[in-house]
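Working notes, structure below.
Shown here: the complex without one of its protein chains, the others still in place.
Right, chain A next:
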């Protein structure tokens, strides 16, 4: 390439990406040579609030780190505090947490698939994905009381129980939802135009994904078997599933992984409902957290880490979150190098960016 180098600013406000991330794209002859990200537009300083809020109230704030992975944030935080204090959570509560975690994965992936179709100009597919997401949100609202912010996790268990009759009804409704998703994902995976715009775009080779520390669907689409759920936290130890992987290493592979994970989640929820133990859903909590703990979970976007340190008072002394989007930024930069300028928006979208989550 011998053209003149130009710098094109992308964001912080961009029509396809309703989240504030800024990228300086160094381009040469319509090809991106380098992408320089800059972040910090929506920093809220949530992490420093731990020394002003009690650990049991902070669950609600941890939940608001991200609007889409909210449930997993709260359950990861609770898991951390429970680890610090040595609390044994009742089995029914861990099963319910797993179920809601999988429901949030379904709703997050459907949201992303819809937004992605919208970004590519495929409006009817966008409506279809969001129509299915609506039934998932109804299930969440009927069981937890909240549509996107569930507010149902607490230290020591969960705040609400779900009746067994409701669970068996849920089993049947999931089958209908699965049939609709089947139809929708067929379009995603076989449509000519979508394939044209995704195959071979935003390539992240397996080695590069490993070296740059990619997590979640981005890593799995590059052929890496990276899934925290296999470590068996919550109730995942009792459930049989295999991480979904694809070896395309491109945007299409990422789309494929997310489509297939929809069915995996439905399968996990069926298993959860079948194996739901009886008993209490929470235990009383006494004392204050002391010591330090790393709590890991698999969010819809990848691995999240909550680091907590307590000193025996009601307030934690330190709280640090590493969210999957932050981990995936180096991979994004690698994907963009060499891409065409016109493909930049959908390549950025394929990592499922969540900037509010990334900056806390």
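The definition used in the following text is that a contact is a pair of C-beta atoms (placed from the backbone, for glycine too) under 8 Å apart; a residue touches a chain by one contact, two chains touch by 3 or more; residues count from 1.
One rule holds in what follows: contacts and distances are computed from a predicted model.
One chain of the assembly is not displayed; among "NAD(P)H-quinone oxidoreductase subunit I, chloroplastic", "YeeE/YedE family protein", "Monovalent cation/H+ antiporter 3 subunit D" or "2-oxoglutarate synthase subunit KorA", its UniProt protein name is "NAD(P)H-quinone oxidoreductase subunit I, chloroplastic". Within the set A:121, A:145, A:237 or A:291, the residue that contacts the chain not displayed is A:145. Taking the complete complex into account, A:61 is the one of A:25, A:61, A:113 or A:158 that touches the chain left out. The omitted chain makes contact with just one of the residues A:5, A:131, A:173 or A:205: A:131.
Listed here are the chain A residues that touch the chain not shown: 53-54, 57-58, 60-61, 64, 128, 131, 134, 138, 141-142, 144-146, 149, 151, 159-160, 183, 186-187, 190-191, 314.
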